[in-house]
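Only a single protein chain was left out; the remaining protein chains are all shown in position.
This part shows chain A:
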Amino acid sequence: MTALATESRTAPSRFAWFAADTWVVARRHLVRLVHRPDELLGTLLIPVMAVAMFGFVFGDALGAAMTVPGGEYREFLLPGLFALTMAFGIGNTTISVASDIRGGVLDRMRSLPMTPAAVLAGRSVADLLTAAVELAIVMALGTLLGWQWHGGVVALLAAFGLLALLRMAFSWIGILLGLPVSGPEAAMKYFSLLFPLAMVADTVIPTDLMPTWLSGPASWNPLSATVIATRNLFGNPAGPATSWVAEHATALAVAWPLAITAVCMPLALARIRRIAR
């Protein structure tokens, strides 16, 4: 056996190790995706179906029925579906974390001289990069339906940034949900709960067209802020900006995901340490 060069690096800082470990874990998830691109399907199925159903099948009828001010329904719809895509990525996150626990991969990583936080951070980084691919696919479909962005490049990048923030928040919710789950099957039940949560927002229908008791909660749904803000950035029609949420959409689209992450990330890290009990 050849001698090992394990200790050969000149002691990098703890953070450097954390970053390196995070990237190794993230790359693992991305390599998985190259082997099994069908794992994206779970995430993409609903947004792609939504593009087909709301955009193609019901698009004209819905557009005629609610006359979105300032434009066409499909232009209004697509940013909602982009945010929906970010939200549905949570299923992939939760299943992946739960499978790693059941399969013993998490235990193995915990018995290595690496920081356990990197296991979760790596998952989150992989989620963000995967989300970029998913977003590109849904955008391409949207473009086929006639969606386009009318803003400048800066506005486009800002919109991507807001969607990435939203995905980060959902990534940490997914990690937190996946950690105590006894297996991927149990993780699936959260996924079905997500469906109404993602629809009761400013995603496919403007909140002011919902029953009044529902429009309040719907506009406070974290998805709504991101959807309205990205509609503005893409230059797509955004419905009447009458509510407080709509007026402060951009600020909320930053604040909501940061607040969710600030709550879920420490809880997830505490939970992974508590597994040792």
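Please note the rule applied: a contact is a pair of C-beta atoms (placed from the backbone, for glycine too) under 8 Å apart; a residue touches a chain by one contact, two chains touch by 3 or more; residues count from 1.
In the analysis below, contacts and distances are computed from a predicted model.
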| item | value |
| --- | --- |
| "ABC transporter domain-containing protein", "Asparagine ligase", "Coenzyme F420-reducing hydrogenase, gamma subunit" or "3-oxoacyl-ACP synthase" - which is the UniProt name of the missing chain | "ABC transporter domain-containing protein" |
| Residue among A:V105, A:M210, A:V254 or A:L267 that touches the chain left out of view | A:V105 |
| Footprint left on chain A by the chain that the document does not show | 1-2, 4-6, 8-9, 17, 20-21, 24-25, 27-28, 31-32, 35-36, 101-105, 107-114, 182-183, 276-277 |
